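Take a look at this one; I'll ask things after.
Chains shown are a subset, placed as in the full complex.
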């Protein structure tokens, strides 16, 4: 029995050394990253039995991703594609301090995953899992993937597998209107909704006090849980008629990419382990704060470390 | 007045450290490379006024290429494409000793250059040059590029700009039949043909003694010069009714990629500088042998170094 199955794209992230610019760098660091595999890695490292589903080119680049995920204990269910006919998605990241900021150049078009159909993927894995997770990036990548995402959510729902979905709106992939329409079509099959306050406003048109937004969404769609992330303000969850708030744990940021996925992975891992919503929020927040101290997209942390942050900083609620 | 104008794709080459495999590398070295810019760089470094024409995404990755070519003195005439709508071509190279060999994974589909049309490129640069060079890779990349290649060769011919063309057959891009058909349509506008013995046989169907092949091609198409490269056997040229042979200069190979382009660049640079065919062949062979000692696709060599190889090794003809 699997605890958590995730489905989505994982790319190779290529980044120059600190202080160097993409325009003139001679070396690039390689880190696999993708919202759904980031969540699977966090969950696996924190004790869950995690599986990641996707489609990759049958090439050293595709194997690079599987190799990395496996190293964190994640099992992989990959449809291997013809490497001559498809590509490996990549993205370039340039870390820069203010006022330059972090710059991202995506090169993910026509990645193998954009052609993934339900029949290529192990549907049984979804049916036999406690929880299925994907994010709003996946259906944005291609019409095929939009259908596959819907199909997998339906499969999960039909099998009584809990479903979790993070809006993860990406403005470079589609418009708020397109995203909102797709989200609304998928949400009926979602049990646990995670969304950034901004994404909820932009794509679903819900603005105002985030607690009200969470409750309204929960009631409208019948979500088991709604988690709203508030950036540096932390997060809140509406669950079973109750509202729970969680602040962020302070950290020295080495690499901020993947922080949100570490939060989701930590939250879900604790929920799957029987944790209540408040402690799961704290666990997610702690995983997120630790992630920021580590290079790459992945939360290379241990359960003991996450526990320590939660315990030592029990008063870490910032609002 | 420009000495040499070249047109073609330049990619970012990404390669792991020696002894490391793509599947598990954590760093990649970055080297821009492409047949036509390799030729332009060699020619520029050896004294020619060289211009490279192409189309690139208007992104740090596109600027990476221009930055590198400019550093070798090459001027660039680039049509800048929308970075959201096109890509930067890349390829991955894994250097391995025998029996593993060097492994290449191309990721060049839909590169910005595949949409380049004559009207986007500075045709005046072609008309005002002594020589225009492109290779058989360029028309293979897209139907648009096949038309653009033909158009630029016509422009050059109409302006009495000498044209040089290297067959450079790439089996991952098209079939021998497709290549042969395109080659035959372009060759009437070519003055100097360069071709590997194997490519001539595979695509043009000419086999047998390479000297005979060279003469027959020259006579059939009216080429000013035909250069046939023979791998470790060196090269030969048929020019003005005469045959000239050239061996290879021995070298310790650090990186073999780009050797052929260094040969062509050296040969053309010497010809543009007034050299006779035999000494130009020697010059090209020397540039090629030096290239092999340097990391990356580019022949980072000086005219003095090339001269020294030719002089010290005057007897380097291996056949």
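All chains are identified by letter, namely A and B, in their written order; residue positions are counted from 1 within each chain.
As a working rule, a residue touches a chain if its C-beta (ideal position, glycine included) is under 8 Å from a C-beta of that chain, and two chains touch if they have at least 3 such contacts.
As the structure is a computational prediction, the values presented were derived from the model and not from experiment.
Sequence-identical chains in the complete complex of this entry number 6, based on the file rather than the 2 shown.
Here is the rule we go by: only the chains that are shown with their structure count from here on.
Chain B has its Cα centroid 44 Å from the Cα centroid of chain A.
Listed in rising order, the residues of chain A touching chain B in the complex are 14, 21-31, 59-61, 63-64, 67, 83-84, 87-88, 90, 92, 94, 103, 105, 107, 109-110, 172.
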